[in-house]
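After the structure tokens below, expect a handful of questions from me.
Omission of a single protein chain aside, the complex is shown with its protein chains in their original locations.
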Amino acid sequence: MFSVTVRDSMMVAHSLRGEVFGPAQQLHGATYVVDATFRSASLDADNVVVDIGQATEHLHAVLGELTYRNLDDDPALEGVNTTTEALAKVVADALAARIRSGQLGEGARDVAGITITLRESHVAWASYERDL
Amino acid sequence: MFSVTVRDSMMVAHSLRGEVFGPAQQLHGATYVVDATFRSASLDADNVVVDIGQATEHLHAVLGELTYRNLDDDPALEGVNTTTEALAKVVADALAARIRSGQLGEGARDVAGITITLRESHVAWASYERDL
Amino acid sequence: MFSVTVRDSMMVAHSLRGEVFGPAQQLHGATYVVDATFRSASLDADNVVVDIGQATEHLHAVLGELTYRNLDDDPALEGVNTTTEALAKVVADALAARIRSGQLGEGARDVAGITITLRESHVAWASYERDL
Amino acid sequence: MFSVTVRDSMMVAHSLRGEVFGPAQQLHGATYVVDATFRSASLDADNVVVDIGQATEHLHAVLGELTYRNLDDDPALEGVNTTTEALAKVVADALAARIRSGQLGEGARDVAGITITLRESHVAWASYERDL
Amino acid sequence: MFSVTVRDSMMVAHSLRGEVFGPAQQLHGATYVVDATFRSASLDADNVVVDIGQATEHLHAVLGELTYRNLDDDPALEGVNTTTEALAKVVADALAARIRSGQLGEGARDVAGITITLRESHVAWASYERDL
Partner (left out) sequence: MFSVTVRDSMMVAHSLRGEVFGPAQQLHGATYVVDATFRSASLDADNVVVDIGQATEHLHAVLGELTYRNLDDDPALEGVNTTTEALAKVVADALAARIRSGQLGEGARDVAGITITLRESHVAWASYERDL
């Protein structure tokens, strides 16, 4: 199994709902350093899982819909408790949609699955892994 | 599949038994930077795999039984060759016991598995992965 | 010259004032991974610049006054454009006040200077360095 | 499941074939920081997956056949488009051959699989994972 | 003293002249992860040393003149033994010229000095520090 990973980041404000979150129930914020991993059993005609340039561009576009915002006011996230786990799934699903619609190129249609990891600090991170 | 990881560290003395270890057969020591990963197919009512605060607290408690000690004199490890792999299993099993007994909260009872990684230097680390 | 550094982090919401900041003029957020460096020409009776435990505890207390907040609503920062540079100075000055008042112990009174570095992402950080 | 990972690096020149690579079609170069992970369901008599010293030595030997070279002129890679993914497989297959022939010791014969990760920058890396 | 640092990278082929370099006398290559630090005693009207966006853009432009090339064939580097130290100076001088000519904005004219660090692997890096 082959995989390729590219890294970018986003900077958002949000608050979390639930007593378990303690002070994180207040409006605060986070930088999420985001790693997007693309997996495939085989390489395409160019000997890649997915073109790193294309992967980087589309991860950046997906994060561009979230970064520099207050997620509490984002209509697309209404009703979502925006934990790190939940945001990892939001990013993964958006990237998966782009792959399936052919935006990352024909070769990327063979991508078998992706994993999105959001690092929220030097001591905590979360991931969401899904098939395509 | 979702996962959450928290990081802490421990500082121990120990010696290893077996010619293969060369100078590491002498009493020496290590800082292990420890990553504990919790995996779950679904999120709980708070939209998390496990509360990061609880996960951090319990990892710290587990490491607290090992850190600042000479493992060669630890009765709980008598007869154990305390390689990085073996210590990863010790930490994983202790954390698994806490999850199963409900100490990390009811939501954590859905954790499907955990992985413990011990980084012993900038160029070497070991992991142990187990189901719950 | 000796130095000791300890690391912690804070997670805040804020917005920046000024056209130069582009989308960062909107309410967003950041995790700042914070490194506090203490410098001294000589070591104290315990052979340290400052006790790492005390340094860690006081850095955590200083960050505790900022983390999990919307800095735009913090009366202590009213009128401050809370750039990474400016926040580095806020942290440095608060830590310096604690050192001068003896809260980090008598040995820490010989600390000659401190540097605070705030890492806002994997590709950008800022520092403020001052004497004591 | 246990695993052990060791890290080394190699520095090579090469060019890539295919329009998708843009300026990387020109002769350029890369440092690949290489992580070799060895997996096993059980530990050997010394309580390790594989001796870290042996693993380090053999990874270094495998990389020694590639580093400080222009891969475009390497007869062993003739006709290979030397993408990061492809090089990860080259390293993995060479290391697997050494394990199977017993060069990493008898204990290493129980290694179930290996993963090779090549980090080409702070924002991009690729892996190849295979069974033994 | 304040400072701001931004990170980018470049990927080049080159060879080094001199017996001391051993196998690095052959054509090989490197990824240099490049940190550019800007220092200033005071902040500008926007409370920054230099706008991070502008700093990032101009570092990228400077590296764009080197990346994806064989430095042995670069007329601008003819006669230069392109060690990591020497390349750090090339980047620093190019960035300094842009600051002095006002390309990073009027605020950046108060930048007192810059440091360029080139990381060539996980175990080696070089820096060049200069005034403006």
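All chains are identified by letter, namely A, B, C, D and E, in their written order; residue positions are counted from 1 within each chain.
FYI, a residue touches a chain if its C-beta (ideal position, glycine included) is under 8 Å from a C-beta of that chain, and two chains touch if they have at least 3 such contacts.
What you see is a predicted model; the values in this text were computed from it and never measured.
For the options B:Val4, B:Ala30 or B:Leu43, the residue in contact with the chain missing from this view is B:Ala30.
Against the chain not displayed here, subunit C makes contact via residues 1-8, 43, 45-49, 51-54, 56, 105. Taking the whole complex into account, subunit B touches the unshown chain at residues 7, 9, 11-14, 23-24, 26-33, 67-70, 120-123. Those residues of subunit E that touch the chain absent from the view are 17-18, 20-22, 80-81, 83-86, 88-89, 122-130.
Here is the rule we go by: only the chains that are shown with their structure count from here on.
In whole angstrom, the spacing between the mean C-alpha positions of subunit C and subunit E is 27. In subunit B, the positions touching at least two other chains are 122-123.
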